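I'd like to ask you about the structure that follows.
Only one protein chain is missing; all other protein chains are in place.
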Amino acid sequence: MSPLPDAILEVSGLARLHGPGCGRCVAATGPEAGTNVCTNCGTVVACADIGFELMRGEVLGVIGESGSGKSSLVRLLHGDDTPTRGAVRFRDPAQPDAVVDLLALDARQARRLRNTRFGIVYQNPHLGLNFAVSAGGNIAERLLMSGEKRYARIRSRVAELLSRAEVPASRMDELPGRFSGGMQQRVQIARALATDPALLFLDEMTTGLDVSVQARILDLILELQHQLGVSMIAVTHDLGVIRMLASRTLVMKTGRIVESGLTDQILEDPQHAYTQQLVASAL
Amino acid sequence: MGYVAIKGGEAAIREAARLMEFLRAQGGGAPLQVDAIRDQLHLLTSRVVSEGGLYDPDLAALALKQAAGDTLEAAFYLRAFRSTRARLAVTAAHDGAGMRLIRRISSAFKEIPGSQMLGPTPDYLQRLFRFDQLTEGGDAFRDLARNWLRDLPGPDLPDTFPKVIDALRAEGLLPPPDEDPPPAFDITRDPLVFPVSRSAALATLSRAETGSILAIAYSNMRGYGDIHPTVAELRVGYVPLMLPHPLTGEPIEAGEVLVTECEVVAMYAPSEEAGAKPVFSLGYGACFGHNEVKAISMAILDRSLQKGMALAPGTRPGNPSEDPEFVLLHTDGVDSMGFCTHYKMPHYVTFQSDMDRLRATQAKHGRQPATGDRA
Partner (left out) sequence: MSTAHRSAGYAFGFLDDRAKKELRRAMLKAVSIPGYQVPYASREMPIARGFGTGGLQLTLALIGPADTLKVIDQGADDSVNAVNLRQFIELTCPGTRTTKRTAAATLIQTRHRIPEHPLRADQILVLQVPYPDPLVVVEPSEERRKTMHGEADYARLWVKLYEDMVHFDEITFSHRYPTRIAGHYVIDPSPIPRWDVPKLHRAECLYLFGAGREKKIYAVPPHTDAEPLTFDDVPFRVEDFTDPATGRRRACSRCGATDSFLDEFVDDLGRKTHQCSDTDHCLARLDARATAVAAAFAA
């Protein structure tokens, strides 16, 4: 099965289990069981039965409380972790005829793809940035990984990327630790976009920031998405982020997708009891 | 003008060796006999056979004599000698139960099957000078051994003693031993390529420099990853050296080797394996010679390294004592002492290179701002 022509990512049957596994783990966990720990063998089912498509230029929201498996999902898709089973197919808009099976790549190929075609912004800037290296150096790393070896060109491109993320280029040689939290996220965004990626992962990108800073960063993301047409998967527990960014949303609970659809529809007319509770509690 | 002063080393090396000899002899004392070092400085000799990784107390004593008492250097003589010897046979693993004990204690229990045996230990001595030893005479010295042997009661010691940890295992307080342990890792024939097995770690620790592993084990004791150790059993004694007979292949006793062995029991950690029954865990230490501090330190590090080895790939251990690379690559006396010493060698070519870089950077420093966009 190959992805739909307009799909950039097709995920099917994805699961990640931590523990010995007993064959009953998936049946014994999930929203109905109310737990993601297998009662039989103690295995933690971080996520299971995950399937969806991401269209070209689309922003897909993934919402759920902590422990719902949404961050595990991002880690699996970005290649920070290896799934227990399942399939992830990637059709790069730059090479629409080639469908890449992400899980069949060797470590070197996976790293190359991640470095050049994906980008990620973490909630914790310490995960996304090396604090011992200048802000510009963090962005330069992505350019260097993609094979750019002209120093002057790297300098000008770093300045351009920081300006686009609304960080003054004059601060490019400062260490990230000297920046505010919002500014650190902007540096992460500039780093993520350095190689013109086809796919961007946003993992609780604005959690913990002031509301006004949050709003400006979401504006920036929307604007960049509009300019660049990059597909995005935005993981959050914040309905406001979903409402602003995502056209379509997956709702996750105890490692499973319990509901999916157009964001407006999910927010206005939630079907699953959990989603109803989530929406009600936010109002 | 003449050529560079540092060079022309042949004569200098020869004279340095002569000076070392002079220092040894200048006081006019009697030359140390190797058997005197071996017997009267037996703990020093023990340390050297252990760190040298070669059980030969005579050669260890000779090494101490040649090295003027430097334990790092003396262990080094044994190691270098070892490199010249082919391996003739490999002994089977010894479980320690058949050890001919000279000392055996447990701090976990008041009394243990086979009973505690204090043996030769300075643990309960008052460290006060015995000034009479300044003028100790030969006759009185010889009487020491003669009188002790005369007062010795008849031999009533059993051949084997049960191990304390076997009792703990029988009660289910310790996990059972590995039924089918993998073959021992041979650090003298295979390099450490991380991640390494526990066997490789144990072999490395067994030859490690005492002070080095004590320091890291002590950091664990003080709270940088406390495993809460209790000494289940500490044994000092002789294990028989069983070698296959060259013709029949049957194991025959070819001698015996003094070893120190220690088992520490560590407090159970509930989170380490989800769903499993909580049990104590074991740290093991063993080395050639009579080296109690080393064996205990090794047992503590064995336990803390097991914790580090169980971490998911990519997870950094929380404490130095749990990091296999940190512990195993920095505690070998021959490696660390040698590398430290090498800094005394000339480094003027690299220093020339360093100066070139510093001068170039200094030259630019005056002309340009230290930071800023120069794209």
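Going by the order they are written in, the chains are A and B; count residues from 1 in each one.
Here, a contact is a pair of C-beta atoms (placed from the backbone, for glycine too) under 8 Å apart; a residue touches a chain by one contact, two chains touch by 3 or more.
Source: prediction; values computed, not measured.
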**Residue in contact with the excluded chain [from B:172, B:255, B:318 or B:346]** = B:346
**Fill in**
Missing-chain contact, candidates B:39, B:95, B:136 or B:356, resolves to B:356
**Item:** In subunit B, positions touching the absent partner
**Value:** 1, 3-4, 6-10, 12-13, 34-35, 58-59, 62, 76-77, 79-80, 82-87, 187-195, 314, 316, 325, 329, 334-343, 345-350, 352-357, 360-361, 364-365, 368, 370-371, 374
**Message:** Touching residues of subunit A against the unshown chain: what are they?
**Reply:** 107-108, 111, 115, 130, 133-134, 136-138, 140-141, 144-145, 149-154, 173
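Going forward, only the chains that are shown with their structure count from here on.
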**Prompt:** Which integer distance in Å separates the CA centroid of subunit A from that of subunit B?
**Reply:** 50
